[in-house]
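Only one protein chain is missing; all other protein chains are in place.
Up next is chain A:
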Amino acid sequence: MIYAVFAPLIFAVLIPFLSRWKEKVHTGWLILPVPFAIFLYFLLHVGPNFEPHMQSVNWIPSLDISLSFYLDGLSLLFALLISGIGTLVVLYSIYYLNHKEQLGHFYTYLYIFMTAMLGVVLSDNVFALYAFWEFTSISSFLLIGYWHYRERSRYGALKSMLITILGGFSLLAGILLLTIVTGTTSIREMVGQADVIVDSHYFPFILTFLLLGAFTKSAQFPFHIWLPDAMEAPTPVSAYLHSATMVKAGIYLMARFSPIFAGDPNFFFILSLFGIVTLVWGSYMAVRQTDLKGILAYSTISQLGMIMAMLGFGTDVALFAAVFHILNHATFKGSLFMVAGIVDHETGTRDIRKLGGLMTFMPISFTLMIFGTFSMAGVPLPFLNGFYSKEMFFDATLVNSATSPFLEAFVVALPILAVVGSIFTFIYSMYLFFGTFTGKYKEEELPQKPHEAPKMMLLPPFILVLGVITIGLFPEVFNQSLITHAADAVFGAENNQDIYFWHGLVPAFYMSIAVVVLGILLYLTKSKWEGIYSVLPGRLSFNRVYDWLIEMIEKVSNKITTSYMTGSLRFYMVLLLTAIFAITLGVLLKTNGINFEVTDVAPITTQELIVATIMAIAAIATIFVHNRIAVILIVGVVGYGLAILFVFYRAPDLALTQLIVETVTVVLFMLCFYHLPNLKKSTTPLFTKGINIIISVGFGLLLMVIGVSAYNSRAFDSISEYFIENADPLAGGYNMVNVILVDFRGIDTLFEVAVLFGAALAIIAMIKLRRDKGAK
């Protein structure tokens, strides 16, 4: 199983080599076998006798992070969708993208996504799940921005990334809290401690964080705004990531954790509320779109809302229907995206106002689209899978028990909202279908003369439509071998439901009929009531909020940055020194580090005092003298003074070195200063001068305090004894300082030499090598 997850990633490494021959063989053909093999591997597990199993590899054992892959019914369903639709999408993309595109990039991103998504649905370890989760966001970003030269693509990519990564962080916070509360990183063990989690103080935070993660990923209202913009991605990507798999990661998360949250009534309420609002709003907005993919994007949003709402209901029927609909939605929406891509490919436009009457030109696409749209609309026909799950959804909205008056009102409103959302779903499905394929053919509006797509391009949507029909005709086959297992995993117990076409004259049936009848009526009169969109949403839009936020963030961060990145060296110095000063003094005071009791000091001698006085005067004089030669000589005085002090303090090597270095430095100063202008009398304002003085004096005093305090506090004995004793026996030298430098700490000295060498090279480069030969 671990190989299945990482196979795409491993093959992604080979893609750059394969794409070299893309002129001869489309890269897609070469890598098509990978997802197909994974699909077959997972298909082997399908069957009525499926048993969950686990495989684990240590990753970071010290943090209790492992790559443990747990395959249960839910994971299996998702893994099949990811690899199965992945295979079809790769096949489809071979015809969708021609070999002039950067195929290597495309397939690399796609394979990264495949591994990441498989990792999300199979990981039992929450941190591994989080890592894979973020990888799906990143690969989604890369794929949306695939045509990076388009401004809308970049905008959409950034938007999706910002929103989903925000959710990702929230998810991380949530799982950290979960880990703290339960003391385990395994999801299954967490489910075992469900009551501990629900009773903990952190529970409201855990719930909020995880919900936020799921809602942003699965494009729930009001975070849905990134999904329509994500449609700038190539159509295979839209079909794959933004309808069948990645956007369902949030749903997966909720399904995975629902056994934990089921104990909390708020979970039911929040999830159902957001789900149902997303369902209604998404389908309502979809009717208004003119872009084929725009319709499908809002349609995806609304369908995701529907699944989310069902997870919220939490009853056995609802959870079963949710799982069932995940499968159904992937099949019919995947095929619809692919057909929309074909229409775009063959006519050159996706604007539904320009399309129409394509039935005679593209009969196969037309046929495929019938099944997709009618299944999505929930038309009661026995060979459309969409109807089955929709009817179960209606059924699920009816069986809720309320605990408070407020919830009671909500429960009454649920079926009504469900019907309203489904009516709009019906309308846009019909609009999508009839608007594209029937009506007047507008030849002059189309950039290309339409004709049917190549057969192989029609194959992937055909297979998906075949899935729609098969599930519709033989639902029990899929139920027993796959859906039941997934529903069991979500429900946390045996969850066996029978899927019927004919339920009898139950309320859900009347709801379906109402949807169809009202849907047809409203579709036929669409032009009369379309004005409503100027009232709602009108100018209200979450996109405006997003754009405003982004603009504000850019403005504010720009302001903050320019406020301290002034380009003035002095200003930086002031900031740095003040910060060091404040922090050091703060720590000193806090730890009572200041200590003026001095014992055990060397006696004071006159010679030393004289030298010290001269040095102090010279150092201060550098500030007031404005003659450059004088300044250089004064600095020299300080240096030579230091050398004399070294002699007093029994450091002959230091004194020698200091003498030589000081001499060379003074000569260098002279050489350079000869070319530099004379020092000017300081013209700085008094205020600046004052600050300079305060900082310098303050710093001097601080160092004094630290020095005296440090002198008196020795935490441990010096290690010098070792060097003193071993200089001769171990290193064979009599000068201990030299022995330390070249023997005990030889490598340090080597690096020191390297630094000098680097400085010397840089100096030569600056003096000898000039790019601007003409300049002085």
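Criterion: a contact is a pair of C-beta atoms (placed from the backbone, for glycine too) under 8 Å apart; a residue touches a chain by one contact, two chains touch by 3 or more; residues count from 1.
Note that contacts and distances are computed from a predicted model.
For the chain that is left out, the UniProt protein name among "Na(+)/H(+) antiporter subunit C", "Sugar ABC transporter permease", "Extracellular solute-binding protein" or "Cation/acetate symporter" is "Na(+)/H(+) antiporter subunit C". For the chain left out of this panel, the touching residue among A:416, A:456 or A:697 is A:697. Among A:493, A:535 or A:602, only A:602 touches the chain left out of the display. Summarising the interface, chain A meets the missing chain with residues 562, 566-570, 573-574, 577, 598, 600-605, 608-609, 612, 615-616, 619-620, 622-623, 628, 631, 635, 638-639, 642, 645-646, 648-654, 657-658, 661, 664-665, 668-669, 672-673, 675-677, 679-680, 682, 684, 692-693, 695-697, 699-701, 703-704, 707-708, 710-711, 718-720, 723-724, 727-728, 733-737, 740-741, 745, 748-749, 752, 755-756, 759-760, 762-763, 766-767, 772, 775-776.
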